[in-house]
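Shown below is the structure under consideration.
The complex is shown incomplete by one protein chain, all other protein chains being positioned as in the whole.
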Amino acid sequence: MTILRPTFLRLRAMSLRILPGHAWGKVRALGPTAQGLGLVLAVLAVVGPVLPVAIFVLLILFMIYATWAYSINLITGMTGYVSFGHVVFVGTGGYALGYGVKVWNIAPFAGVALGGVLGAVLALVIGVVTLRLRGAYFAIATLVTPLAAFYIVSGTPALGDGSGLPMNLGFQIGSQYYTIWALLAAEVALTWWVTRGRLGLGIRALREDEDAARAVGISVSRVKLILYILSGGFAGAAGAVFAWYVSGVFPDSFNLLFSLTMLAMIIIGGMGTVLGPMLGAVIVLIPHQILIRILPQGEPIAIGVSVILIALFLPGGIVGTIRQYVPDARRYFE
Amino acid sequence: MAEVGTVVASLVYGVLLGFVFAAIAHGLNLIWGVTKVVNAAHGEFIMLGAYGAYFLNLAWGLDPLLASVVDAGLGLAVGVVFYFAFLYRELRGKDEIGLQSELVTLVATFGLSLVLVNVGIIAWKGDPRGLRYNPGNIVLGGLSVPLGGVYVGLASLGIIAISHVFLSRTYLGNAIRAYSQDIAAAKLMGVNPTSVAAIATGIGFAMTMAGGAFLTVYLRAGITPFVGLTYAPISFVIVVLGGRGKMWGSLVGGVTIGVLLDVLQVFVPVEIAYAAAFLVVIPVLALAPEGILR
Partner (left out) sequence: MSQPSAKETAPSAPKAGRGKIIAIVVAVLILVAIAAAAVYYLVQPTPTGIIKIGFTISKTGTYTVEGTNSLNGILAATAWVNAHGGVTARGTSYQLVLDYVDDQSQASNVPTLYAQIVTQDNAQFLLAPYSSPLTAPAAPIADQYGRVMLSHGGASNTIYQQGYQNVVGVLSPASMYLRGAIDYIKANHATDNLAFLYASDSFSSIAGSYAAAYAQSIGLNVVYNQSYPTSVTDLSTQLTAAKNAGADDLLGGGHFTDGVLVMQQLSGVGWTPKLISLLVAVTEPSFQAQLPGVSNNVTGPSQWERSVVFTPAIASAAGFEWYGPSGAEFTSLYGNMTSAATPTYHSAEAAAAIFVLAHAIQAANSLNTTQVRAELGSMKLMTFFGKFQVNSAGLQVAHEMIVDQWQAAALKVVWPTAVAVSPLQYPYTGG
C-alpha cells in the first residue's frame, strides 16, 4: 500500500490540476462508490475506440445488460417488488426502434428515444394497475405482460408477425457504444441520486415496511410509480439499443430469459445498491464469454445455483453481504 | 360468421382443456395457500412428472393415468425434500409470513427452475418425447371428443374433490387449514408447524407431478424440458383467478382459462386469444385480489 501512495498522490495532484479545486472537492464528497463507478464509466468512454473490435462489441452487450440490471434494480432492488416481466419493456423498446426505422425511416438514435418513451408509458399503464398488488401477486401480474406481448406481436402483420422486423443498419458499433454508454451513465447517476437524501430515506422505509412508511407520511404509491416509470424507460431505451445491436426485433425479444438474467445480476450483485448491478453484470457476463466456448450447458446451471445459494444464505448479494459483515467497508460498497 | 356448431365444440374442448390446466395448477394452489410463498419452479416439477410418466411408459408400458400414481408417490418425497431445502429456513419459527420471505423463496426457486430446466436438457436433450397412449374418441351427435381428455378430466375432478374432502374432514387436513389461516393459533392447538407445512408441500408436489403425467395425455406430440416454461405461467394465472388455497378454485380458474382460450379463438385471431387469456389476470387481481371464488 505504501508503495502505491506516492503514485496515488501524484495522480491526485494531476487531477487537481485538471479540475478546479472546488470541483475536486465535490468529486471527493461523492464517496468511493460513486468515484469508482465514475472512473469505470470514464475509462469505458476513453478506451472504447482503441480496443479490438471483438472486445468493443462485447462491451456494448455488457453495457446493455448493465443498463437492464440497473433498470430492474430501480424497482425490484429498491422496493422489493419483483418485476418478473421486466422484459416487456425490452421488447417494446425494440419494436419501437424496429417500427420507427423500418416504417418511418427515423434514425436509430430517435428509435432509442422512442423506445425509452414507450417503455416509460407502458410502465405507467402497467404500474398504475399492478403496483397496488404485493409480493407474488405483483410478480405474476407483471409476468403475464411479456407473454401477452409475445402473442400480440406474433399476430400483428404491421409488426412483421412471426417474422419480426429484421433490419439492415450496417455495422454501427460506434454509435451503439456511445448511446448505451450515455444511457448507462445517466442511470448509474440516477441510482446513486435516488439512494440518498429524502427520497432515498423514503425508498428504504418503503422496502422495510410499506405500511409504516405510509404512516409516517411518505407517498408510497407515488414513489413506487416514479421508480417503475424510470425503470421501464431505461429498459425500453436499452431494449431499443439491443434491437439495433442484433439488427432486428423478433417476438423472441419478449423471451423471459432476459428478465431472469437481469434479475440474477442484481441478486448476485446486491439488490437495491448502487454498485450491485454493475458487479452482477460483470460476474454474469465475463464467465459467460468463457463458458460459452468450453461449457455452454453448464452456464445457466452455474447461474441458477449461485442464485439459489445467494437468495437463501446471502440475501444481500455481494454488496449487501460485505456491508453486513465488514462494517468498515460500508464506505466503499454502496 | 362463426357457426353454432363451432362454438359448442370449442366450449366442450375448452372445458376439457380447463380440467387439464386445473390438474397441473392444483399443487401450486395448495402450497401457495398453505405456506403463503410461491414456488417459481412449479413448472419444472410438472416437467419432471411428465418425464416420469414417459419413462414409466417406456420401461413398463404403464399408461399415464397409472403412472400418475407413481409420480404422486415420488412427488410426496420430492416435496418434503424441497420444503426442507428451500422453505424451512425462511418459514421456521415465524407466525406470519412476510413479504421478505415471499421474495426470498420466489428468487431461490427461480434459481432452482433455471437449474432444473438445464439439467433436463442435458439429461434428455431438447427433442420432444411423446407417449403412445390413445384410448380413442367418443362421438356425441356431431361432436367428437377424445377419450384420453375425458379420463384426465375425471381424474382431475377426482383429485380436486378428494383434496377438498381431505382438508375439511380429516384431522391432518384440518391441521393444514388451521396452519394456513393462523400459524400462532394452530401452534396453540398443538399443531407442529414444520411437519404440517412439510406434509402440505409434499401433497402439493404429489399433485403437481401427477398433473405432469396427465399433461402427457394431452401433449401427445411430446414433452420437452421446456414444458414448464409454458405451463408455470398458466398455473400461476389459474391459481390467481380461482383464489389461492381454495381447492375448487383450481377448477374455476382452469376452466375459465380453457374456455376463454378456445371460445375466443372462434372470434379473434388465435394469438389475441392467448394474449387475452394471460392478461385477464390483471383486471381480476385489481378488482378481486382473492380470486373469482368468494
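Which chain is which? They are A and B, in the order written, and residues in each are numbered from 1.
Criterion: contacts are C-beta pairs under 8 Å (C-beta built on N, C-alpha and C of every residue); 3 or more make two chains touch, one makes a residue touch a chain.
Bear in mind the structure is a predicted one, so any value in this text is a computation, not a measurement.
Which of B:61, B:98, B:128 or B:158 touches the hidden chain is settled by the complete complex: it is B:128.
From the set A:164, A:232, A:277 or A:304, the residue in touch with the chain omitted from the display is A:164, counting the whole complex. From the options B:64, B:146 or B:228, the residue with contact to the unseen chain in the full assembly is B:146. Touch with the hidden chain on the side of subunit A covers residues 29, 31-32, 36, 52-58, 60-61, 150-151, 154-155, 160-164, 166-171, 196-197, 200, 204, 208, 242, 245-248, 250-252, 257, 272, 279, 282, 286, 289-290, 292-293, 296-297, 299, 316, 320, 322-323, 326-333.
Taking the complete complex into account, residues 2-3, 5-6, 9-10, 13-14, 17, 121, 125-128, 130, 132, 134, 137, 139, 142-146, 149, 218-222, 224, 226, 230, 261-263, 265-266, 269-271, 274 of subunit B touch the chain not shown.
Convention: only the chains that are shown with their structure count from here on.
Computed centre separation for the pair subunit A/subunit B is 33 angstrom, with centres defined by C-alpha atoms.
Contact residues on subunit B toward subunit A in their complex (touch as defined above): 32, 37-38, 86, 89-90, 99-100, 102-108, 110-115, 117-119, 121-122, 229, 233, 236-237, 240, 269-272, 274-276, 278-279, 281-283, 285-286, 289. Partner subunit B is touched in their complex by these residues of subunit A: 80, 82, 129-130, 132-137, 139-141, 143-145, 147-149, 151-152, 154-156, 210, 256, 260, 263-264, 267, 297, 300-301, 303-308, 311-312, 315.
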